[in-house]
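All protein chains of the complex are present and in place, except for one that has been dropped.
Just so it is clear, A and B label the chains in written order, and each chain counts residues from 1 on its own.
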Amino acid sequence: MSVPSGPRIITSRFDVADGHTYAGYVRTGGYVSLRKAVSSMTPQQVHDEVKAAEIQGRGGAGFPAGTKWGFLPAGVHPRYLVINGDESEPGTYKDRLLMERDPHQLIEGIVIACYALNASQAFLYVRGEMAHAQERLAQALNEAYANNMVGRNICGSDFSVDITLTWGAGAYIVGEETALIESLEGERGMPRLKPPFFPAVKGLYMQPTIVNNVETLANVPYIVGKGGGDFKSIGAPTSTGMRMFAVSGHVNKPGVFEVPNGVTTFRMLFEAPEYCGGIRNGGSIKAFIPGGASAMWFFPEHLDMALDKPTVDKAGSMLGSGAIVAMDQTTDMVAACWRIVRFFARESCGKCTPCREGTTWLERVLKRMLDGHGRPEDIDLLFEVSESISPGIAWPPRQTTICPLGPSAVSPIASAVRRFRHEFEHYIEHRRPIDGVESPFATHLASHA
Amino acid sequence: MSRLSEERVATAKEIIGRFPRKKSALIPLLHLAQEQDGYVAQDAMVHIAELLDLAPAEVYGTASFYEMFKFHPVGKYCINICTNISCQLVGAWNLLHHAEERLGIKSGGTTQDGLFTIEDVECIAACTEAPALQVNYRYRYKVTPESFDALINDLESGKLTGEVPPHGTLASVRQTTTAAWSNRGVEEQAQVDAR
Partner (left out) sequence: MTDTAAPKTTVNLTVDGRSIEATPGDLLITACERSGSFVPHFCYHPRMSPVGMCRQCIVEVEGPRGKSLVVSCMTPVADGQVVSTTSEPAKRAQEGVLELLLANHPLDCPVCDKGGECPLQDQAFSHGPGESRYVEEKRHYEKPIPISDLVFLDRERCILCDRCTRFAGEVAGDPLISFTSRGNNTQVMTFPDEPFSSYFSGNTVQICPVGALTSSAYRFKARPWDLEQVESTCTTCSVGCRTVVQSSRDELVRYQGVDVESVNWGWLCDRGRFNFESVNSKNRLQSPLMRKDGTLVETTWSTALDAAGRILRTVLNDKGPDAVAIIGGARGTNEDAFAWAQLADSLGVTARDAQLGDGLPSEVFALPQATIAEACASPTVILLAPDLKEELPVLYLRLRDAAEKRTTRIIEVSPRATGLSSYAWKSVRHDPGDQPRVVSELLSDRDVVDQLSRGNVTVVMGRGNLAESPEFTLLATGAVLAAVPTARVLPVVRRGNVRGAVTAGMTPQRPDADTNAILSSISAGKVECLVLVGADPLSDVPDADLVRRAFASVKHVIAVDTFVTDSVRHAEVVLPASAYGEKVGTTTNCEGRVSDVAQKITTAGTARPDWMIAAELALELGVDLGISSYPELRDTMTSSIAAFVPAADAKAVRGEGVLTAQSAPIRITATPRSAAPRLTHQFRLHVSRVMYDRAVSTNESPSLAPLAREAAVHMNSGDAQRLGVREGASVRLSSNGSAVVLPLVIDDAVSRGVVSVPFNQHGSDIRQLIRHDVAVTDVVVEVI
């Protein structure tokens, strides 16, 4: 199977032993773009390159970063750049690598972005559980400050910016940008309603704020160095550049890959020897999650679809945060569905009633089924409760909640129950999974209450 | 049950100085408290409230939202075993079950010697290395029952003391405020707030 190829843009230093140090970074071409930007480009020119690159945000929503930057109201200061390094979507594993292995690349991207945005303060918010990333970033920031790449009069220009490194303390919801802002303000990480609080207008401290994902900003040095046109020429016109995908689950070689965006297919990722090299034990795909736990599931008929945002959107799911989870024919779909619902129930912030009460309700019904106490009416009940969280149970989801967390818990139910209804019915009737399917539980689930 | 040490207060003040508004330093300061005592002590929260001009209830309100903060002593080593989808698919529950048997505690519990706590946690962003766990937020990949037992042995024997600090310590390197700090953003916000 031949797969499309492209340059390694943001993973280029993953194999460089000292790529995370200032010396290693500079030796491999680092901080050239920053110097170029502050010495020979106007902020608008930098912004224009990012716009021309048409890079879609890599955090989950896929909104074009250059367009987002343009939402800052003119002349309102202070304004902030907040970097979302709170990677927590199940299946997602790439921002952590970028922070651990190439922290200077991220810092360079941040400083260039601040230059383009005319922001003088950035907050780099790392997930609390990522001690190694925090360490690497602290080290890199201290070096960058010492070498005049951050701070006062960067590279001798009159541009100054500070980056405050901080981290969370364990809350998935803080990955949502308004919850992240709340957390940065020292609050409980509960999302704000948009409108009125569009961060670009009223964000951190009610000032204009751009929230960008780590991977998005890590691409900025390349875009500024090579030009937005160069970046746009990679991948598909509708999904530009290279993009990182983490492929986990029932594949032979799970891994994180930087692949040409929009042209690589799911099958290539699962089967090509340079990627995952096939389904484990020579098995076959029963279902897969194309873009994180919040996404609607895909099935074998979607395997030849390209990892292209509009294509996947149209098919009723999303690429989200680049998290692909493969489930082979032995997968217990009731257990898989329950596990993802349990995640959302545990991570609900508790603000909106439908999410706070509904996700837990769904989780308890599913767990009851797994425990052998399912009732025939429970399947309809799952949909009824889902309907109260996400009216219509459609894609893109409508929601009775502020943020998409609650509706995200509906995705696995809508996906699994619709496709594998017989597995749920079997659990209800026989108190065990269908034949040929492996329960993931070593003992009865109740022991893990 | 302690307030922050003098040294940590100095660090706290440095951290506070990096934010335009004091309350933003709340989570970092809670981490300092947890680093000091292994958990967030009640007195430490009162102390943090004083440092940030908050009511202790506000400190606790924020702190208790976040799963990493513990309000009672936990094991010196917190072993967080991921059971989320990617790990569940490749045997995470078996691993958790093994861990429970090996340590004689249930998920959420602490061994009597105060050495180990195990938790069943949500995705820790090591999905391609499943099943994965963290011990005091240091990763272990593709964990098998055997490698889990070896980990426990190494922790018990002190072999990993350098690599795995006691619970509460995250990064071993801190951002330092250098002479290059520009302070522009903090000052701009202070002007807006004064209006």
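What to note about this one:
By definition in this document, a contact is a pair of C-beta atoms (placed from the backbone, for glycine too) under 8 Å apart; a residue touches a chain by one contact, two chains touch by 3 or more.
Given the structure is predicted, the values throughout are model-derived calculations rather than measurements.
Of A:Gln105, A:Ser294 or A:Thr401, it is A:Thr401 that touches the chain left out of the display. Of the listed residues A:Trp69, A:Trp361 or A:Phe424, the one in contact with the hidden chain in the full complex is A:Trp361. Considering A:Arg13, A:Arg136, A:Arg188 or A:Lys202, the position touching the chain not shown turns out to be A:Arg188 (whole complex).
Chain B meets the missing chain through residues 42, 45, 54-61, 64-67, 195.
In the full complex, chain A contacts the hidden chain through residues 171, 188, 193, 196, 345-354, 356-361, 364-365, 368, 381, 384-385, 387-389, 391, 398, 400-402.
The criterion applied here is as follows: only the chains that are shown with their structure count from here on.
For chain A in complex with chain B, the touching residues are 77-78, 80, 87-93, 95-96, 119-121, 127-132, 134-135, 138-139, 141-142, 145-146, 148, 150-152, 160-162, 164-172, 183-190, 205, 207, 246-250, 254-256, 289, 293, 323, 325, 327, 331, 335-336, 339-340, 343, 346-347, 349, 440-443, 447-448. Across the complex, chain A is touched by residues 18-28, 30-31, 52, 61-63, 65-69, 80, 83-86, 88-94, 96-98, 106-107, 120, 122-130, 134, 136-139, 170-176, 178, 180-186, 188-189, 192-193 of chain B.
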